[in-house]
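A single protein chain has been omitted from the complex, and every remaining protein chain is retained in its original position.
Coming up: subunit A.
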Amino acid sequence: MSDQTPLLLVIALLPFIGALIPGLMIRAGRNACAIFTAAPTALAFIMLLLLAPAVFRGEVLHFRLDWLPQLGLQASFFLDGLGLLFACMITGVGLLITLYARFYLSGEDPMGQFYTFLLLFQGAMLGIVLSDNILLLLIFWELTSLSSFLLIGYWKHLPDGRQGARMALAVTGAGGLAMIGGMLILGNIAGSYNLSDILQAGDAIKASDWYLPALILILLGAFTKSAQFPFHFWLPHAMAAPTPVSAYLHSSTMVKAGVFLMARMWPALGGTQEWFYIVTSVGLITMVIGAVVALFKDDLKGLLAFSTVSHLGLLTALLGFATPMAAVVAVFHIINHMTFKAALFMTAGIIDHEAHTRDIRRLGGLRTLMPITFVIGTIAALSMAGVPLTNGFLSKELMLEEAWHAHLFENHYAAAVLATLGAVFSVAYSLRFIFHVFFGPVRDDYPHKPHDPPFGMWAAPALLVVFVVAIGLYPPLVEPLVKVAGQAVIGDAEMPYFHLAIWHGVTPALIMSGIALAVGAIILIAFTPVDRLWLALKVPYAKAMFDALMARLVGFSTWLTAGMHNGAISRYLAIFTVATVLLGVIAYMGGGLSAPDRTLLPIPPVVFIGWVLLVAGAIAVVALHRHRFRALVVLGIIGLMISAGFIYLSAPDLALTQISVETVTIMLLLLALHFLPKETPNESGQALRIRDGAIALVAGVGVAALCYAFMLRGVPTISDYHLANSYIGGGGTNVVNVILVDFRGYDTYGEIIVLGIAGLTIYALMEALLNGPAARRLRNTDYSQDRSRDRHPLMMVIATRVMMPIALMVGIYIFLRGHNQPGGGFVAGLVVSIALLMQYMASGFAWTQERQKIEYHSLIGWGVVIAGLTGAGAWLAGKPFLTSAYGYLEFPPIEEFEWATAIAFDLGVFLTVLGAVMLMLYSLSRIARYAGETVNVEAMDYDPTDRTTDRTTDQKEAR
């Protein structure tokens, strides 16, 4: 069991890799394209055949690869009898379809695209049947929905194709969503997402309280995919697809995925009362409805589609019976249905291709015009009807036998009668296919004069028909395959004795079969009056109901979206705040709040004064918010109080950061305010303000309560690890800094990148703005009134010049000591940018910019690069990204000197912060240039040293 079979992974991946090729090969011609599509399929098929002997010996082949083990998701595949049967069908029919499509598609259709979609679909299907992990299976399941959407809508110019594709996606996609829920429940019960484990845990699953929800959700997925009533309606509409797609997806592969899933889950879910009633009744109802509707369809493909619905119902019913023999019969019928239905779809495609119509009322008499097609179509249709000497007869016989033994709702005959009824109509529509298309007089009003297609087109259906006859004449041919696949379905249950043969003697099944043939033939003879009766019944049309439902859903969504997102941001924010508070209240009502276990800290008077200032500040900001400048000043007080609070509460690093950020924020807002209106007009009415006040109050009280409750309770923390390892592992005593540059360096790396992006975005926004109409507006605005006459005062210029080296030195000091004492790259970057900003403020933008040699963009870039390279350096030492190293150097006269790679990382942080902050403020101040501000070339407005030189030059000139 533990032996790996890597070939399985190759088989699963081949179609996806192959899907890349047809789009390129189409330039080499249509034949080359078809051959290159066939190559991966053929390879996968051959590999399957290589693995087949082991499967026939009863082995189950595995391949397991951890993908996301935390989620229980593994890229694991396994191959047992059932998987082998389906995988061979998918690749085998895939090959035939590739050949058929080569001749079917016209020169105007983009063939490369078609083959790419086909291979994608094939890969998804193979994934479903080979997955050993239900999460992986779900991924492939959704992939089949998506790729079949592309295939059904392949003829994009046809509205039918687009609508059919949308409907198929909506129905199967919705089922897939339900199935995700079901599978997660199932995995939860079984304690593993691996199919092998789940199949073993069948008893535990059936005993669980969650069994019924899981069953219903999973069956929803299976029923939608396999077009079971009441979800059957998408399949006939998917017939708008090109016929190769219908032959592939809608006869043998995709619609069988649901059946496959039920067969796969049979040991885990099957055998209970719930399973029996849901699956059997849905299956039998679908079988009868599908067969009845099929008879009255005038469209050849529509007839076949409903017949497929009916046969899928039959398979579902068989699996529902939940006896081992019924499961084996289902497997046998899957093979038979694949052979005759794919052949029939291809025949329908040939007729459509040659006669340019597939309306049965306009056909007839094709027997003499298309003899080869006639032979193929007739044999396949006879098999569909269940006429002896074809394989359809064998499995239908066995099915009737099983139905005879089944008791539906305590009634011995219910299942048998329904099954016979289905069989009657099945005979009728099969005969209609033969007689109304091929027999009758030759007409002279075909849209196009039909004749047999080239060999390449009829080769594929012919091969399938050979199987139909071969199995029909000599059933033991497939007996080993049926046995090994059947065993895989029924799991550990004992294989019932059976023998596939044409003649079992006169059994109830043979009598039912005989009735079906006779009544079916009578219905066809009386077709005209029966058809009239059917039309008079006015059976409701599923598409209309679906469209009405969709229209209502879309209407509801539009109403909801328009109601909440009407372009007013204040409305979203109000809704968001209220919803968040409500969620919080609901969570609180849920209980589970433990008793407080922390003691409260005392309140010293100084702290209380700080609190009063802070609260007063917050209230003042709200009260003064319409006088923008004043509100801004008060905002600074709040920031200061918060920094003070951080110092008091043992967070020196935070206090340093807060106070420097506060400085640059206020500068930024002041700069912005220069160009914004200074007052906010009073727009909101009394009622609105009261409403907003109420929302704000509720939010505030909620957050305060949450915060208080949080602080009263100790929570488990991972910080003990950080405290214990900060010095030993990271080489620093400032734990906060070590966390930033080492333990959680990856986070910090992401954050400096975000900051850098914010800086660059602001720069880009400003560029766009200054090249647009805003620039004109700026030039025409007169800002001269609110400017100081003394813009660059002497005292300030001198003071900032003196401050500059001191501030820089402080910045560097803070940076260097950061690893062991409060400080570090973030704070140092902010401090240095404040030092630079002071120069801008004192001497003006242009003067300073002229003396600024390094571009701020490149600072951001270098910062990120240095931090990244430092992190990557750990790889050289064979450690994970961002593992830091440190050590000590001895300089004899001085002291021991510590080095740590973390400081290089911190340098990157420093540069990025500096670059981003400077770039932001630089971008804002560039607006000033456009606002007609004069450019200063002098450092200050009044320079006493200039005065003296001026005087001397004046004197010189006077002489």
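Throughout what follows, a contact is a pair of C-beta atoms (placed from the backbone, for glycine too) under 8 Å apart; a residue touches a chain by one contact, two chains touch by 3 or more; residues count from 1.
Everything below uses one rule, namely that contacts and distances are computed from a predicted model.
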item: Chain left out of the displayed complex - its UniProt protein name, from "Putative tricarboxylic transport membrane protein", "ABC transporter ATP-binding protein", "NADH-ubiquinone oxidoreductase subunit 4L" or "Spore germination protein KB"; value: "NADH-ubiquinone oxidoreductase subunit 4L"
item: Among A:9, A:184 or A:699, the residue in touch with the chain that has been omitted; value: A:699
item: Candidates A:603, A:687 or A:876 - the one touching the absent chain; value: A:603
item: Residue among A:71, A:569, A:589 or A:877 touching the omitted chain; value: A:569
item: Contact partner of the left-out chain, one of A:664, A:865 or A:885; value: A:664
item: Hidden partner chain, touching residue among A:60, A:493, A:673 or A:904; value: A:673
item: In subunit A, positions touching the absent partner; value: 566-571, 573-574, 577, 598, 600-603, 607-608, 611, 614-615, 618-619, 621-622, 625-626, 628, 631-632, 635, 638-639, 642, 645-646, 648-654, 657-658, 661, 664-665, 668-669, 672-673, 675-677, 680-681, 683-684, 692-693, 695-697, 699-701, 703-708, 710-712, 714-715, 717-719, 722-723, 726-727, 733-736, 739-740, 744, 747-748, 751, 754-755, 758-759, 761-762, 765-766, 768-769, 772-774, 777-778, 820-822, 826, 830, 913, 916-917, 920, 923-924, 927
